[in-house]
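The complex is shown incomplete by one protein chain, all other protein chains being positioned as in the whole.
Lettered A, B and C in written order, each chain numbered from 1.
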Amino acid sequence: MNRRAFQWTHRVTYAECTLGNHVYYARYLDILEAARGEFFRSLGQPFLRWQNEEVLLPVIEARIRYRKAARYDDVLTIELVVTELGRVRVAFGGRMLDESGESIIEATTVHACTGLDEKPRRLPDALREALQPFVTAPEESK
Amino acid sequence: MNRRAFQWTHRVTYAECTLGNHVYYARYLDILEAARGEFFRSLGQPFLRWQNEEVLLPVIEARIRYRKAARYDDVLTIELVVTELGRVRVAFGGRMLDESGESIIEATTVHACTGLDEKPRRLPDALREALQPFVTAPEESK
Amino acid sequence: MNRRAFQWTHRVTYAECTLGNHVYYARYLDILEAARGEFFRSLGQPFLRWQNEEVLLPVIEARIRYRKAARYDDVLTIELVVTELGRVRVAFGGRMLDESGESIIEATTVHACTGLDEKPRRLPDALREALQPFVTAPEESK
Partner (left out) sequence: MNRRAFQWTHRVTYAECTLGNHVYYARYLDILEAARGEFFRSLGQPFLRWQNEEVLLPVIEARIRYRKAARYDDVLTIELVVTELGRVRVAFGGRMLDESGESIIEATTVHACTGLDEKPRRLPDALREALQPFVTAPEESK
């Protein structure tokens, strides 16, 4: 009800497509990464600055459902919410919609907070607070 | 016990890596696709020939667990089994191991058999028969 | 003096970077393609509509000079001009600048106008006229 989602748009390029005129299945993950980057920037501190503070968020799990093919030159709307916000783990639920509002993909990426040494560490409080307004129960993200 | 897995190896390139010297999370899906291509070739009929017979197998779902980062120049062993073999759906379980035998990723890709019109169609019998020896209960693929 | 350049900006993602924190040398061509797509859209008719009229512009030659590494999260400004506008051939000169105005790459892509059969055909007059204001002598594009 109070759910907030971060929104971002992306125009599909030839580089992202494969035979049969649709986006190659792995490229959606590239687009999701770009959207997460803009999400974090919108929260006030881009990934790069967290990285400089030795906070990394590598993906430990990804799940994608492909609903409908996106085509060259389509404008996709990417919506991101937070589906899990633990001490070390954070998960983002995402979906991409085409211009008619139909779902292209639904995806979840689960991240672990680590240091530059790739060992787990607690999510910084400032990051947790910034993400809190976007937390959504998983069932709502469907 | 009678489980059969298709095996293939891949050498990690700079193109596949990102900052921090590890394979970018989406590139594992590119590598899995290349491995599936070789799996099908080993079964006697490459994807290209199925495509010429108007049989496509687009991915409708993908799930990946990232266990350990693969690095530039690592040689990865990809193992593929069949975890689901329905009338229209087929799923492949895959894992990648590094040279020390440690698991890099575990992944499942679920595919729907379609025609060139992107509408569902039955998996051809010849394909089903070729895949049958590789069918593994999902729990065994872990 | 009367030179016009199309300008577009792009934010560097992890997907585009490789070891050592710089954009992988091939990814600049992906970014140039996205910029050309926006250039054509700004001229009134996106590539997709030319394609629907059976006009393609495949790249027949590309030359890139790498001046300085672009890094993750950098905002690149891409400038495109037309350096050749023949009956069948068209070439685009491009350069990417970082936020301090320093040159990241300079590039030329040469394209041949073809039909869907991949055979050469004349550039449509409407396309030639739209590109004319951006024609720059090659030496000026340096």
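What we mean here is this: a residue touches a chain if its C-beta (ideal position, glycine included) is under 8 Å from a C-beta of that chain, and two chains touch if they have at least 3 such contacts.
Since the structure is predicted, the reported quantities are computational estimates derived from the model, not experimental observations.
**Q** Which of B:D30, B:E61 or B:D98 touches the chain that is not shown?
**A** B:D30
**Q** When the complex is taken as a whole, what residues of chain B touch the one chain not shown?
**A** Touching the missing chain: residues 11, 13-15, 30, 33-34, 37-38, 46-48, 72-73.
**Q** Residues of chain A in contact with the chain that isn't shown?
**A** These residues of chain A touch the chain that is not shown: 14-15, 17-19, 21, 24, 26, 72.
**Q** Determine and list the chain C residues touching the chain excluded from the picture.
**A** 20, 22, 25-27, 29-30, 33, 56, 58-66, 69, 116, 118
In the analysis below, only the chains that are shown with their structure count from here on.
**Q** With centres defined as the mean C-alpha position, give me the chain A-chain C separation in Å.
**A** Chain centres of chain A and chain C, defined by C-alpha means, are spaced 29 Å apart.
**Q** For chain A and chain B, what's the span in angstrom between their mean Cα positions?
**A** The answer is 24 Å.
**Q** Between chain B and chain C, tell me the centre distance in angstrom, where each centre is the average of that chain's C-alpha atoms.
**A** 35
**Q** Could you list which residues of chain A touch at least two other chains?
**A** 30, 33
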